[in-house]
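With one protein chain removed, the remaining protein chains of the complex are shown where they sit.
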Amino acid sequence: MELDLGPEAEAFREEVRGWISTAAPTGLSQMVDWTSTPLTGGDRSAFEKAERSDEYAQWTQRVLDDGWICPTWPERFGGRGLGPVENAIYSEELVRANLPRIRRGFGEGMVGPSIMVHGTEEQQRHFLPRIISGEDVYCQGFSEPGHGSDLAGVTTRGVVDGDEIVITGQKIWTSGFYRANMIFIICRTDPDAPKHKGLSYVLTPFTDNNIDARPVKQLTGSAEFGEEFIDGARAPLFNVIGGLNNGWRVAMTTLGHERGGSATTGYLKYQRQFTELVELAREVGRDEDPAVRDRLAWCHSHVEIMRFSGIRLMSQLAQGREPGPEASINKLFWSEYEQAVGELAADLLGAAALVRPDGEGYRTSKWQNIFLASRAGTIFSGTSEIQRNIIAERALGLPREPQAPAPARAAAATATPAAPAAAAVGGAR
Amino acid sequence: MELDLGPEAEAFREEVRGWISTAAPTGLSQMVDWTSTPLTGGDRSAFEKAERSDEYAQWTQRVLDDGWICPTWPERFGGRGLGPVENAIYSEELVRANLPRIRRGFGEGMVGPSIMVHGTEEQQRHFLPRIISGEDVYCQGFSEPGHGSDLAGVTTRGVVDGDEIVITGQKIWTSGFYRANMIFIICRTDPDAPKHKGLSYVLTPFTDNNIDARPVKQLTGSAEFGEEFIDGARAPLFNVIGGLNNGWRVAMTTLGHERGGSATTGYLKYQRQFTELVELAREVGRDEDPAVRDRLAWCHSHVEIMRFSGIRLMSQLAQGREPGPEASINKLFWSEYEQAVGELAADLLGAAALVRPDGEGYRTSKWQNIFLASRAGTIFSGTSEIQRNIIAERALGLPREPQAPAPARAAAATATPAAPAAAAVGGAR
Amino acid sequence: MQLVFDAEQEELRRSVRRFCDNEMTSETVRALMDTRDAHDPARWKRMAEQLGLQGLVIPEEHGGSGATFVELAVVQEEFGRAIFPGPFLSTLFATCAILDAGDEEAGKDLLPGIADGSTIATVAATEPDGRWDLAATSTTARADGQGFAREFALHGTKAYVPDGALADLLLVVARSDAGLSLFAVDPTAAGVTRTAVNTLDQTRPMATVELDGAAGRLVGTDGGAGASMARTLEKVAVLIALEQVGGAQRALDMAVEYAKQRRQFGRFIGSFQAIKHKAANVMLRVESARAAAYYAAWAVAGGSDEVPAVASLAKAYCSDAYFFAATENIQIHGGIGFTWEHDAHLHLKRAEASKLWLGDPTFHRAKLADAVGV
Partner (left out) sequence: MQLVFDAEQEELRRSVRRFCDNEMTSETVRALMDTRDAHDPARWKRMAEQLGLQGLVIPEEHGGSGATFVELAVVQEEFGRAIFPGPFLSTLFATCAILDAGDEEAGKDLLPGIADGSTIATVAATEPDGRWDLAATSTTARADGQGFAREFALHGTKAYVPDGALADLLLVVARSDAGLSLFAVDPTAAGVTRTAVNTLDQTRPMATVELDGAAGRLVGTDGGAGASMARTLEKVAVLIALEQVGGAQRALDMAVEYAKQRRQFGRFIGSFQAIKHKAANVMLRVESARAAAYYAAWAVAGGSDEVPAVASLAKAYCSDAYFFAATENIQIHGGIGFTWEHDAHLHLKRAEASKLWLGDPTFHRAKLADAVGV
């Protein structure tokens, strides 16, 4: 069945399709499965190769030229002003065509929106175009080794020195650090204020600025995150968004912006993966085994439910309803599903799962990588425990935990709406 | 493999076997499966019939005459002074012979030990022999409708009137209420004291004493628990154990006495049940289905692990080691296992599980009753959530939850070692 | 297609909700549960006359309102929420069987009575062996040679027939020389013996029906029920799934409500993470079940060829979800949730019974695997 979102949406879909058919460089869609990122089990080297290709560069330029970059930003800030349904359709059509959506990363999803809300007009005029053009590529400087999810516990210091701010401390779980030239840092500028006061939100140059960024190798063998040792990094006071000691509010705006659209298109990746899983069961001669068939049907059901939920969400957005707790439910759903797929694939492979491909380093096969990488899904961008807290408190209205007695009490009023259960990392937000 | 507990224990086992072979009335072991109580899926009417039999009465008298009643009590209080290994052997041999262990219920397991610790010599002389003889049969008056596990929240009042105490309030989850002539009540005798002070522990006549006891019907259709409306019940002050307003300490002693031995013999019941489950799979023609075989093997593994764990515990007790967190682990293990068995049996029965036997009331078949009754196992005697708290805090040493701010704080210092997760009932302790 | 309800459908939901709130309180359900048929004729009449529920998917020319399966979805979800006793699902089952048989004549004769509430109908498909696969049918149909080509004599035993003792009309699946066929049987006629049985879920009565030469009128083509009943069973699977979504949501609501007002250890129990995370897990399953059941309902309404797959998918997933919600609801309630007086057990029993009836999740996942070519 096709989802019918009404004539306006369908006209928009036609527009996107038409544009894609003329704008996409030949060959780009054959390079790699663009829905499967290294973080979720995709082959990183193939990805990097594809991203270095001429076709990718052409595509990026075309997207920029035709005004399809940062498309949800208001037109006055250089965007296209897409609503959630249009944005989802845009993503969907790119996924269908297997083309990469050119995003400006944290700049597009988090920094830009925060500047729009909390920045001065001068700051907006200075920073937003540089995000759109790709000149400024941001990574996130929220998490620290001592507190993954507990933003109020930030200990990185910022000291005002003339018209500059000088930052010293340590950050971790910085995804995309290797391509960034800017980092948005939460640092403590008033150590005497209560924990969630006295913080500032600073857009800081990432290169040649006393920041030693090192990759954090993951158990998969690759390194998607960075760790930064910051020893006197400098930024103009102009780069403080929302004013000194007012960083908490800005950070809240930043964290409030989730990437849109993946709840409606996420299933496409799993559909392809499911086909491969069935193929695997055939290859190993287990596709007639009733227990295997039961597990495959279970997997199929889950992929379909992601599709159905996406359609339902799109239908609701099209009617102008506010999305509910879908983001948390969706994240729990796919992250736990991926773990089940990884385990099933390994069970199907049996002995073959014990052997890795030839080559240096810790290279893994596709299924081995899915198996291993899936353990991260329930941790990054808010652990499953935090997602359950969010569902329980925001969607079901269950009471928050009693606050811990002072002095710990101040720390409990944090970025996440509830006391989280595990040492979560926010790196991939 | 036979468990070898050393010559002394084996000599004791021989003694028990010898005694049983001469003492047990013919026919008693054929009447019913004595390991399967109504609360855990046994047929209540069959049980009641067996308990009303002449053979049962003879057996009870013989146990009493030969001094095998309350056998873990010290000899000076009329018991046999059995240690934990001997006690377990005693239970084991009775289970093997399928004979009921004649217990004096709450009197034997909870009230007696509390009187031994906190009672005066006069109280010991008066109350203990009446428990042994069976003249006083106790039920438990701890839980109230407003607080199942939260003993400190008791609101039933006790007012001193001359040399008597007059009790008014409501109790619930009283197991064995229908055969009791005494109830041990925790009531509030000093309403101005902090929550867990000002309580008294009163041995109260249960009949003809302004106590209206009504059965609480369970979802299985039968009524194992009672609810009492107490409107001015009277007891002599002599019946207050541990002194007025000192009931908390006495109650803690009472709750500290778990029934011994079931961790080492509990598996026997499940072994029999497993045999019947395999039989059921054969009857419905599913015993060749690999998925069913997998679930049956899973069940068998769990029964065996109960057996192994029992042997391990016995071996440890025989070496004089203190038992660890076995009680909580054991309870979680069997209560969750029972639910799995109930679900498997229903799945095997399929359509047949939808139809109950003929007869009045909500009569159920054996497997239906196991399916339904199994939902209670994770609730009574401390919910699974409380058991997990106990394991985490006592065995693993994880920190307790931060206490709630006053005035709730006083209430948090309660019978159970940690803040529990669910509205638990303590009725079946 | 849009996977949301339009204003009229939402209005229908409000009407049905009101009806249930007024007419199907816990007290009413419990009173009906204690009777053989769990049925109140006056209420059944009001359902037909005031709300037109029995005729919802019956074509207008046969006295119904010709609504789509999506309207039915709304009703089923609400009825599931209220654990509605009475022969609604059975009558829908029969309605679908008649419609799927594609027999205009039979439709003209049988459907108006269903639509106006005067006929309670059901389908006698399963037999004492409890197999859900109709290929196992052993009840026979013999053309009786009395001159009417559509009159047959039926022999055999049907079991687990929902509302079988109450129904005014039985649609019986039997095997004629031409293969599986469907027959309309008057249960009060000679050769029909009905025996009500006690049920695990007391809100859903069942009966055993013995046919000893009972007269059956062919509905649809002789030998055509293998195909038509397969479609009917898919629809009923979706109707059950919708009911399960309503029930699961209600069980979650009950648990959350209780966790918000019950205090233990100086805190609302809903502030404990163990309770919160339980409730969150239930919500995840309920929302997922809802997406599955809604999609399946829309697929039926749209005549999609996805129906065989998504019907089994929905029945399997929603069965598990409802059972999970029902058991966690009891656990969150603690002792009180285990009592007869509390409604939690009504959901447990409904969840289990509707999970097993017409095939458990394993059965339906096997069908799903077949349907999607695994």
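To keep things simple, chains are lettered A, B and C as they appear, and every chain counts its residues starting from 1.
Methods note: contacts are C-beta pairs under 8 Å (C-beta built on N, C-alpha and C of every residue); 3 or more make two chains touch, one makes a residue touch a chain.
Owing to the predicted nature of the structure, the values given are computational and were not obtained by experimental measurement.
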Touch criterion as defined above, residue of B:Glu8, B:Asp161 or B:Asp294 at the omitted chain: B:Asp294
Touching the absent chain when the full complex is considered, from B:Ala97, B:Ile311 or B:Ala340: B:Ile311
Hidden partner interface residues of chain A, rising order: 143, 145-150, 153, 172-173, 216-219, 221, 225, 291, 339, 346-347, 349-359, 362-364, 368, 371-372, 375-376, 378-380, 383-385, 388, 404, 407-412, 414, 419-425, 427
Residue numbers in chain C that touch the chain omitted from display: 272-274, 277
For chain B, residues in touch with the removed chain: 1-5, 278, 281, 287, 290, 293-294, 296-298, 300-301, 304-305, 308-309, 311-312, 314-316, 318-319, 325, 329, 332-333, 385, 387-389, 391-393, 395-402, 419, 421
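Note that only the chains that are shown with their structure count from here on.
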Chain nearest the overall C-alpha centroid of the shown protein atoms: C
Centre-of-Cα separation between chain B and chain A, whole angstrom: 52
Euclidean distance of C-alpha centroids - chain A vs chain C, Å: 43
Chain centre separation in whole Å, for chain C relative to chain B (CA means): 41
Chain C residues counted as touching two or more neighbouring chains: 267, 272-273, 275, 362
Multi-chain contact sites of chain A, meaning residues that touch two or more partners: 290, 294, 402
